[in-house]
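Apart from one protein chain that is not included, each protein chain of the complex appears where it belongs.
We just call them A, B and C in the order they show up, numbering each chain from 1.
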Amino acid sequence: MLVQNILNGISLGSVYALIAVGFALIFNVLKFSNFSQGGVMTVTAYAGYVASRYLSDRLDSLVLFAAVLAAAAVSGAVIAAAVERLAFRRLRRTKSEPVYYFISSITMGILLENLITIYASSNFYSYPRFFATSAVPLFGVNVAVTDMMMFALSIAALLALLFILHRTKIGLGIRAACFDVNTVQLMGMNPDFLVTTALMISGALGGVSGVFLGMNYTLYPQLGQMVVKGFVASVLGGLGSIHGAVIGAVLLGILEIFFISWVGAGWAPVFVFIVMLAFLLVRPRGIAGIIVQEKA
Amino acid sequence: MSLLEVRNLTKSFGGVRAVDDFSFGAEQGEIVGIIGPNGAGKTTAFNLITGVYPLDRGSILLEGKELAGKEQFEITRSGIGRTFQNIRLFKGLSVLENVMTAADPYSPYGLFSLFTLGAAFRRREREVRAAAMEYLALVGLEKYADEKPSNLPYGLQRKLEIARALATGPKVLLLDEPAAGLNPSEVREFIGLVGELRERFGFAVLVIEHRMEVIMTLCSRIYVLNFGKLLASGTPAEIRANHEVTEAYIGKEDASCSV
Amino acid sequence: MDYFVSTVIFTGIALIGVLGVYLITGLTGLFSLGQAAFMAIGGYVSAVLIRNYNVPVVPAVALAIVAAMLAALLVGLPTVRLRRDYISLVTLGFGEAIVALLNNSANITGGAMGISGIPQLTTLPVVLVSVVVCLALVILYKNSKYGRQCLALRSDELAAKSMGIDVYRLKLITFLFAGALTGYSGVLFGFYTTYLEPAAFNWIISAEWTIIVFVGGVNSLTGTVLATILLTWLPEFLRFASEWRVAIYCVIVLLIVNYRTAGIMGERELSPKTLRRLLGRTKEAPR
Partner (left out) sequence: MKNGTRKWLFCAVLVALLAGFVGAASAKEILIGNMQDISGPTSVWGNAVTRGAEIAVEKINAAGGVDGAMLKLITMDTKANVQEAIKGYNSLVSSGVVAVVGPPVSNIGLALGPIANKAGVPVVGSFIDPRVTVGEDGKPQAAMFLMQPSSVQYSEIMASYTIDVLGLKKIGVLYDQSNAFAVSLMKPYVEYIKAAGGEIVSEQVYTKGDKDFKTQLTKIKEAGADCLYFPNYIQEAVLVTNQRKQIGFDVPIIGGLDFAPPFASLVNDPEAANNIYLANNFSEKEPQLKEVWDVYKAKYGENPVNKVFLGYDKILLIQEAMKLAGGTSSEHVMKGMPVVANLEGTTGVLTISPDTHQPVGLSMVMYKIEKGEYVELGRYVPEKHRAPWSK
């Protein structure tokens, strides 16, 4: 039971992690929590579904799966770029406070969710099965194949992201933008380009998580409301910290599963809230956040 | 006993000693200058005195009472007012309201009096408004009372910061580079203003400034900081004659050129 | 006519709730994603007291408001010292916890199936009087030392502390006042719909209220009131658009937030002075 709980927690946490990493990335650059990510995830989940429908006659299961992931990631990047153009670009031009981005992004998320409701909701959809077996025994308990894939891919996506951040020029720019988006101009980089790229990366991550959510939980327009969990995880992890977000997500997943097991799902949100509050009081900067000392 | 006595002020940020064992004092009615190259720890010293950062070590005595360890707002209410190096006015409020806000913490009325439009509330609002107008008049801003601070020119914003600090009722007034960005005639006007205010309120003034004109005219005592440490202290004449001080300044300029 | 009246009543109820958000977000610059939870507390406490314990209306309403304030104290005490970004997280978690609590106490609250059969006590005059009173209280608050200090803390917390403002206490007082207002709007809501269910009080409602405050104008109370009226009536006019309704609503909000960042009213208030300025056209509105 204990092993099963931990494994279940990790699998749930890895879903949260992909969302939380997107939050952390954007928080670094624009200093707000990007709630439009939920809408992006929903749209990409449907985009991945369309791709799977179109490709299922032509491709084999694993190749098909890779192709669907790629399609969703690309569509996620494109939508995120569009979101940047429509909801954030002008706010950056007018140097607005982060709260406006927050409002703009929440509204954008609701808009995307509703567009999907309009175009796709008269039916239920679900992804084709990509893998023949659905669960394998591990440490004496059953582990779902999709859960393992999800965990592996979360790790892979995270490593890819860390590579981009630390080994490429655009990554350097994103890290430099932690202090001020406009300082990257000094490095000969266009801030528009930088912000768009950061959003596209997070959109692509959203695409991958969208497909996973869709595979695991079927497709429905409110799929993206899971974004709240990603938000919680990213704050617990320390605002703007990428690896903190992952740790926060996995911890949140394990915490939820344990409380469901101990006190039941009904009381779990109450206990999660209490633990969260206690944690923030002890460590207000989150797991891996840095203390930002305000200068007078 | 001095009005303000600061002993062994020490603060490190991640291994760097920003302020290192700095002791100084100020008497009633005295104007004390703190100078030093950029990064010498002058503003940090102000932030430590006003409680923005907690001290690593040291003590801050105002009229013999310990301030170290108190909350920022408590320190202000005990009688330490300040201005900021980078002007920090309240954007959402009018010029008058900016000053009123600094007097508000002393308003005794509560929510009950407010919601019942009680006499305490109405009287105090009138008083605060009148007092704030008076402070504005002192710095010559009364005709801008209803403007938003962001609409004022830079020099006037500096004056507004001073008016706002006055409204907190300080015994010691901390001015952090109050003349930065002012033109020569504004600087002369400013020097006159500080002198007048000192006469009128009798408080001690600590001033950080790079404009030597300001320091040398106003201050009776000057402390020179370098790399967080006290380099020298004395009257303007003594400081002017001190070689170490001039070296510290020139040295800094050399360093900045070699980057 | 019923349609008109019910829309006016809902607008009034929403307005009182939004006033709470205005205090927290517009005036003080904090984000609460759990404000709807206070509404739930107000509604449920009054409904349960009246239905299950036969408490007379006035004490029931008073107790409901006190309960909402106690909840605000519970959330506020530990959070006012945290960084601003965390307040939205803690309030979000609090909102979820309250909904879970309501679902779990089925023998008192009816759980997910809700409480039905609450007496319909909210009428148009009740709502109108409530709105006027609440609005008056908030106007007084804004134009007193409290409001000034809140605005100061919103624009620069560090400088506010340096002006002797006890920001933690101030945040807590504002939080309590907002909790009371939102709680009261929940009371009115329950007494109008005669039915309460936990699902109606999720974070989306809190987010929508925050959006209203921003559409109205950063710290303009007039703007908040206007935006509440506009944005609660807008969906009614968009009914012809059927399933496109919410989408169009979002687009309008996006346009306002992006192209008129200061909101409808910016920082201006409707006062005799601004009215004169507007009518006399003595001065172009500053951009």
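As a convention for this text, contacts are C-beta pairs under 8 Å (C-beta built on N, C-alpha and C of every residue); 3 or more make two chains touch, one makes a residue touch a chain.
Remember, predicted model here, so these are calculated numbers, not experimental data.
When the full complex is examined, the chain removed from view is found to touch A, C. For the options A:G210, A:P269 or A:G289, the residue in contact with the chain missing from this view is A:P269.
The missing chain, though absent from the display, is touched by one residue of A:I174, A:I260 or A:I287; that residue is A:I260. Of the candidate positions C:L74, C:V132 or C:A199, contact with the unshown chain belongs to C:A199. In the full complex, subunit C makes contact with the omitted chain through residues 1-7, 10, 99-100, 103-104, 106, 111-114, 116-117, 120, 189, 193-195, 197-200, 235-237, 239, 242-243, 245-246, 260, 278, 281, 284-285.
Residue positions on subunit A in contact with the hidden chain: 1, 4-5, 8, 11-12, 15, 114, 117-118, 121-129, 134-135, 142, 144, 216-218, 220-222, 225-226, 257, 260-261, 264-266, 268-269, in rising order.
Just so it is clear, only the chains that are shown with their structure count from here on.
Comparing each chain's Cα centroid with the centroid of every protein Cα atom identifies chain C as the most central. Subunit C has its Cα centroid 39 Å from the Cα centroid of subunit B.
With each centre defined as the average position of its C-alpha atoms, the distance from subunit A to subunit B rounds to 46 Å. If you average the Cα atoms of subunit A and of subunit C, the two centres end up 30 Å apart.
Multi-chain contact residues of subunit C, defined as those touching 2 or more other chains: 158, 162. Within subunit B, the positions touching two or more other chains are listed as 50, 52, 84, 88. Against subunit C, in their complex, subunit B makes its touches with residues 50-52, 71-73, 76-77, 82, 84, 88-93, 97-98, 100-102, 104-107, 109, 111, 114-115, 117, 121, 124-125, 128, 148, 151, 164, 167-168. Residue ranges on subunit A touching subunit C, taken from their complex, read 33, 86-87, 90-91, 94, 96, 99-100, 102-104, 106-108, 110-111, 114-115, 117-118, 228, 231-232, 235-236, 239, 266-270, 272-274, 276-277, 280-281, 284-285, 294, 296. Contact residues on subunit C toward subunit B in their complex (touch as defined above): 137, 140-141, 144-146, 148-149, 151-152, 154-156, 158-167, 173, 177, 218-219, 267, 286.
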